[in-house]
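In this view, the complex is presented without one of its protein chains, the others remaining in place.
The letters A and B name the chains in turn, as written, and every chain counts its residues from 1.
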Amino acid sequence: MKKGSTIYEFFKGLWAENPVLVMVLGMCPTLAVSNTVINGFAMSLAVLFVLLGSNLMVSIIRKIIPSQVRLPVFIIVISTFVTIADLFLRAQFPDISKALGPFVPLIIVNCIIIARAEAFASRRGIWLSAVDAVGMSIGFMWVLVLLGVIRELLGFGSIAGFRVLGDWFPPWVVMLLPPGAFVSLGILVGLKNQIMTSLDKRKGRAS
Amino acid sequence: MKLAFRMITVLTGIGLFAGGSLALTYNATIKKIEDNERKAKELAAREVIPGATKVEETVIDRACSYFRGYDDAGNLVGYAVLNAEPGFQGNIKLIFGVTPDFKHATGLIVLDNVETPGLGNRIVEEPWRAQFTGLELPGEAVKGAKSKDNQIVAVTGATISSRAVVRIVNDGLAKFQEALK
Partner (left out) sequence: MNLLLIFISIALVNNFVLAYFLGICPFIGVSNKASSAIGMGFAVTFVMTLTAVVTWLIKHYLLLPFGLPFLEYVAFILVIASLVQFVEMFLKKFVRPLYQALGIYLPLITTNCAILGMALIASLRLYTFLETLVFGFGGGLGFTIALIIMAGIREELDTADVPKPLKGVGITLIIAGLLALAFMGFAGMIGAS
């Protein structure tokens, strides 16, 4: 995979440069809305919309933004897209909007978005910026959904609202609360590091 | 000078883009948003006032409002009071029906809560809430078994949440009666 190629820029968001597990960005919403699968999924869709819009917009106007005002420009662009996403959710999907609560507007300060605008979209072309946005969002999405599956399964006995574990299972309510969120994410980060180390070792041995 | 000019132009341009697109989106969605909120409240109000097919809201303060319930013929059949106050983990928002003589509750629905799932959160469950249908007001929460008509049995292991619900009902009733004067 060549750096700068579409394939690379897309897949890096999923693993090597995963925004949550590797770059440690966007922790707040990850912990807050991963209590059910649907919430995690809905949030990542909202992030996809905002990140795509923001990356595209920033990339399109990148040549005319004076460097000194780039942060205010990013902020205005991002908060505009977030407001649009929030208004849309509140109108069309009020239940999800209530479940996600203040974390939809908090996408504005989701470091993932402003980090991609600064590090990528303001320096690269439109196509790659779009690809970067989608890749990062999907990287965000699978972590959120995975956490959602773990927490919802152990906390409610269901996945995406469908009862999976029978009545014999006493729900681990703590998984739905902050302690469960923190510990699950901590373990996930640890697991990822462990996998990376093993993969590196194998690569080292093979060469 | 040229740089300053460019900075101002770019910022103004972006600002206009932001303001414009947001104003557009807002106008396109605000009706639906307000409708959603109003419908949810009215649906709940109609549910707790037996016989009501139409309700009218009057706001008391930022946490409390009451509804007049009318039947098809336009007769006043009861009231509903919406109130929100801190419970165990956070705010509990609920709506309960009241008979026209203010003596009994005619039902209760918990609209919003962040109580502990499996414990305090059980205040949303139908069998527990049903205790408020026909309950003499002002109410009281007790552990174990009830002995008076104005008492309800608290959720096992969630006394504080249960007591909060009763407190919110009683406070709401007081505000409502005060507002009607």
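Here is the rule we go by: a contact is a pair of C-beta atoms (placed from the backbone, for glycine too) under 8 Å apart; a residue touches a chain by one contact, two chains touch by 3 or more.
Nothing here was measured: the structure is a model prediction, and the numbers come from that model.
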| item | value |
| --- | --- |
| Touching partners, among the displayed chains, of the absent chain | A, B |
| From B:A23, B:L43, B:A130 or B:L180, residue that would touch the chain that is not displayed | B:A23 |
| Which residue of A:S5, A:Q92 or A:Q194 touches the chain not shown here | A:Q194 |
| Given A:L25, A:V58, A:A91 or A:I150, the one touching the chain that is not displayed | A:L25 |
| Residue touching the undisplayed chain, where the options are A:N18, A:S79, A:S97 or A:S129 | A:S79 |
| Residues of chain B in contact with the chain not shown | 18-19, 22-23, 25-26, 62, 86-90, 160-161, 163-164, 167 |
| Chain not shown, touching residues in chain A | 24-25, 27-29, 31-32, 71-72, 75-76, 79-80, 82-83, 86-87, 102, 105-106, 108-111, 114, 174, 177-183, 185-187, 189-194, 197 |
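The rule is simple: only the chains that are shown with their structure count from here on.
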| item | value |
| --- | --- |
| Inter-centroid spacing, chain B versus chain A (mean Cα positions, whole Å) | 33 |
| Touching residues on chain B, where the partner in the complex is chain A | 3, 6-7, 10-11, 14-15, 17-18, 21-22, 25-26, 29-30, 32-33, 36-37, 40, 112, 116-119 |
| In the complex with chain B, residue positions of chain A that touch it | 61, 64-66, 68-69, 72-73, 76-77, 79-80, 83-84, 87-88, 90-92, 94, 98, 155-156, 171, 173, 176-177 |
